[in-house]
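Encoded as structure tokens, the structure appears first; notes follow it.
Removed from the display is one protein chain of the complex; every other protein chain stays in position.
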Amino acid sequence: MTRPKTSFRLTLLAAAFAAATAVLPGLAGAAAQPKHGGTLVIGTTQVPRHLNGAVQSGVATAMPSTQLFASPLRFDDMWQPHPYLAQSWELAPDGKSLTLHLRHDALFHDGQPVTSADVAFSIMTIKKYHPFKTMFGVVEAVDTPDKYTAVIRMSAPHPAILLAMSPALCPIMPEHVYGKAENIANTPLNSTGVVGSGPFELAEFKPGQHVILKRFDKFFLPGRPYLDKLVIEINPNETNLVIEAERGQIQVLPFVTNPRDLQRLAKDKNLTITDKGYEGIGPLDWLAFNTARKPLDDVRVRKAIAYAIDKNFIVKVLFGGFARIDDGPIVPTSPLADPNVHRYPLDLKKADALLDAAGHPRGAGGERFKLTIDYIPGADDLQKNIAEYVRSQLKKVGIAVEVRAAPDFPTWAKRIAAHNFDLTMDVVFNWGDPVIGVARTYLSTNIRNIIWTNTQSYRNLEVDKLLEEAGTELDPLKRKALYGTFEKIVTDELPIDWLIVVPYHTVYSNKVANLPTNIWGVMSPLDEVYLK
Amino acid sequence: MNGLATELRIEHPVREALRMYLRNPAAVAGAVLLGLIVMVAVFGPMLYDADPFAIMALPLSPPLSPETPLGTDYLGRDILTELIYGGRATLAVGATAALLSLLIGVTVGALAGYFGGAVDEALTRVTEFFQVLPALLFAMVLVTLFSPTLPTIAFAIGMSTWTSTARLARAEFLKLKQLEFVTAERAIGAGDMRIVWKVILPNALPPLVVSGTLSVGAAILFAAGLAFLGLGDPNTMSWGLMIGSSREYILTSWWAVTFPGIVIFVTVLSVTLVGDGLSDALNPKLRER
Partner (left out) sequence: MTLRFLLRRLAYAAALVLAVVALNFVLIHLAPGDPVETIAGSMGGMTEALRETLRHEYGLDRPLPVQLWIYLDRMLHGDLGESYFFNAPVSALILERVPATLLLVTTAVLAAFLGGTFLGVLASRKPNGPLSQSITVLSVVGYAAPVFWTGIMLIIVLASLVPVFPVSGMRGDLASGTGLAGMLDVAYHLVLPAATLGIVYLAFYSRLTRASMLDVLGADYIRTARAKGASEATVYYRHALRNAMLPVITVLGLQFGNVLAGAILVETVFNWPGLGRLAFDSVLRRDYPTILGVLLFSSLLVVVMNQATDFCYRLIDPRIKTG
């Protein structure tokens, strides 16, 4: 593989993202001979709307989409990019253009070659439909000087442009197929007759039930994929999937968070559990404050609440030790996370003192004031259980909390989008780089009536400046410093009480070899996976 | 009451029914059981002062642990306390929903059966309309619309289940209004309301009472079903809520789901046995055997 031609700064960039040697998972397993053939069954509780990740972001679609569609680059577990559809690439010194040199031998499932026109079409489509403006926001156009060269031109340097070339974020669609669709966002081609250039072709998709993929014989990496068939079984009951995993009917079960299930599966000698593979999405579970409402507009009240919550209890007792604490907006596994943030270990006395100082004395019955807490329904261990724990803790410091159940997601989403809440639990993803998934929560320009924006109404102009600067800074050391300052400020002003990293785990049978544990986990091509 | 024919009244009806009822071991067992459950549900919280929402011990501790005889749930709350406190809400929702269902059903059915003609046509259409709606889906939509609190849930269940009572009431009223003593009452100039209230309703009561009793059991199951689907009221402890919340832990911690399941089962069982017993006791045909 050709080493990317980079400037010194970019070498630092790579180094900042990784320790020295990046060894592709596949190479490590090269000692054992991969066996060809077989069917792998993956169980999931997530329901994909369709299979085209270019117009539908999110984890549910990513898993099948990364099998069907290839992308310019792929990443390993050290955040290092590797060639995929692009055999080499250059980032211009000023950071405003990324040149991709595509392989000449990649074919789509219909036999047509993958060309730069397809790359241009795909990137501009993703830009149009992606819910995060920051992912391709600065992309102005994609030039195609020749059939196998694509130049992404940006209006400002984009430190995460390479990451944005990941399989989960940048599926390359054939323009001659999807360019003809009347409305690409809801064309039937996203569910049937899907054409990509990934290692697997679509055999059958039954919405809400399963996805069956079969080996693409003309995949551009010779000999791969090793598997003949890949089945994604969709079952919203995690319990059923756990039993099926124990019985060997499912070989891979990602996104498991239930600590009891994990404890049980950990005892099974035929199964392995790993928490690797989720660093890319960087999922955080937190308690958000509506700082536009009294009494939460007072930072002392927010800090008091933070002091009243014992994150250790949540980790050790509620999650049986399977989770890890998170104290700031950037997930600790990110190279840009700063450990020197303000922390709020359990201290009920301090909480009481702060509430008194904030002018909320205890009334009759020991109550100071009332608050409501919302949570996302359907993810009980991550949301409802913690909300109920919060209720019982805050009662101890005189805050009466009412847990407001939403019967389904749209009800919750509507409330939060309308800023109709006091406290709410939430799960939000970093999406690899803070510029993609972190800034949106804290920018005062992003206070909107949509979920997963700055629904906390947090305003700090210095924070805005820091985030904007860090969003276009290419020097990794400078970026880290900027984000460090940002984290210190934000953990002092507490628009959010960050609790834990969502403890996603992948459970897999010992018969499965080479399951990807890169930063994107199972949301990357499974071309190197084989059954022993 | 002079105008009443004697064929339906030999001994005082209530005493006779009671006697028949007490002859039926299953019915008696049901009544005793139900009585016990109601007592615990109503008086338990007063005698056993604890907070069902308080975290007592480690989550999902098995039964027969020191402070928690029946174990704890997913948050570490004592299951026994939850069961004792959960009775009120569960029974209240069941009774309210059944009452609502009964009220609407009897009103609609009685009016339809008694007045006949256009009124009957119209009301039967309305009944059919509600019968065509799938009950659980309709209740779901209502609960989603109005947010899941106990009154909403009781209302939703009542609105989804009154049609069978209406049919029953209509059939009874149709049958009864043909009888002689009604004609007699009319002959002496009694008004419609008097006839309905004082004459027909008391005679139509037995099957309606049975139906009402049984529908309490059905309402409790319905509410448990809603809670299982995630539509329970999370701020009030109820047995359905216990099952719904602990559903994900069933594999490793069967007690969190099994105990409330057993309690619901026993409650519905006893209510149904009572309803069956009443049905047999009030069934005139059986008296002749």
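Remarks
Letters A and B name the chains as they come in the text, with residue numbers starting at 1 for each one.
Convention: a contact is a pair of C-beta atoms (placed from the backbone, for glycine too) under 8 Å apart; a residue touches a chain by one contact, two chains touch by 3 or more.
Everything numeric here is computed off the predicted structure, so don't read it as measured data.
The chain we do not see here touches A, B in the full complex. The missing chain, though absent from the display, is touched by one residue of B:A57, B:L179, B:L205 or B:I250; that residue is B:I250. When the whole complex is considered, the residue among B:A57, B:L99, B:L133 or B:V209 that touches the unshown chain is B:L133. When you scan A:A292, A:L348 or A:I450 for touch with the missing chain, the hit is A:I450.
Residues of chain B in contact with the chain left out of this view: 23-26, 125, 128-129, 131-138, 140-142, 144-145, 217, 221, 224-225, 228-229, 243, 247, 250-251, 254, 257-258, 261, 264-269, 272-273, 276, 279-280, 283, 285-286, 288-289.
In the full complex, chain A makes contact with the omitted chain through residues 47, 49-50, 56-61, 129-133, 183, 185-188, 190-191, 204, 206-210, 212, 229, 231, 233, 235-237, 240, 243-244, 246-247, 249, 407-415, 417, 429, 431, 437, 440, 448, 450-453.
Basically, only the chains that are shown with their structure count from here on.
With centres defined as mean CA coordinates, chain B is found 48 Å away from chain A.
Of all the residues in chain A, the ones that touch chain B in their complex are 238-239, 242-243, 258, 260-261, 263-264, 317-318, 377-378, 380-381, 384-385, 388-389, 391-392, 402-408, 411.
Listing the residues of chain B that touch chain A in their complex gives 53-55, 58-60, 74-76, 140, 143-144, 147-148, 230-235, 245, 247-253.
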